[in-house]
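Here's the structure, in structure tokens; my notes come after.
The complex appears here without one of its protein chains, the remainder shown in place.
Then we have chain A:
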Amino acid sequence: MNKMAKGALAIGIGSAMLLGGGGTLAVWNQTQAANAGQIQAGDLELTTQPGVWTNAYGTVVDLDPTNTVADYKVVPGDVLTYSQKMNVRLTGDLMQAKLSIQNVPTSTFVAQNVTIDNVVVKDAAGANLQNAILKPVNSGEVTASAKFTFKQDTDLRSSVAALADFKNISYKLDQQALPPVTPAATPAPTK
């Protein structure tokens, strides 16, 4: 038996002894669960329901040119009012967000013929939420509204076939960065 064969035999026997008697090398040990819990992400969501325009008589009118219903045409003396329900969902212990209205109505009406009140968003209590910092407690249904008044003193044929475009208006909810932690805001260590 040459040296190589002897060496290989010794390695094999040693390995077999280690594998067979592995358990006998155990010492005391214990396992404890960390119970560190689950981290769950919050939520920020804004959903809209179809908006509704009503005329001076409170009749619901159609202003959507993409459907088959004849579009309502406004005349002097008429007042159109817009109402749209939205749902705000803010979840997260430190969640805070700002609601903003994107874009403003554009108009080809003669300015003195009309009054255009741009969209505002209010909660159930009537508080204006535009640019307010909202927290999870503010989650729920809110209402967007707007008003268009075609003044009764419009004379001759002023503003005939004019347009006031509200279609590009949208609502945006932006999460707000948390303020930096200051030493005073840091809880004191318990003794």
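Just so we're on the same page, a residue touches a chain if its C-beta (ideal position, glycine included) is under 8 Å from a C-beta of that chain, and two chains touch if they have at least 3 such contacts; residues count from 1.
Here is the rule we go by: contacts and distances are computed from a predicted model.
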{"item": "Undepicted complex member, UniProt protein name, chosen from \"SipW-cognate class signal peptide\", \"ABC transporter, permease protein\", \"DNA-binding transcriptional regulator YhcF (GntR family)\" or \"3-oxoacid CoA-transferase subunit A\"", "value": "\"SipW-cognate class signal peptide\""}
{"item": "Given A:9, A:133 or A:160, the one touching the chain that is not displayed", "value": "A:160"}
{"item": "Residues of chain A in contact with the chain not shown", "value": "44-48, 50-51, 53, 55-57, 59, 61-65, 70-78, 80, 82, 84, 86, 97, 102, 109, 119, 144, 146, 148, 150, 152, 157, 159-167, 169-177"}
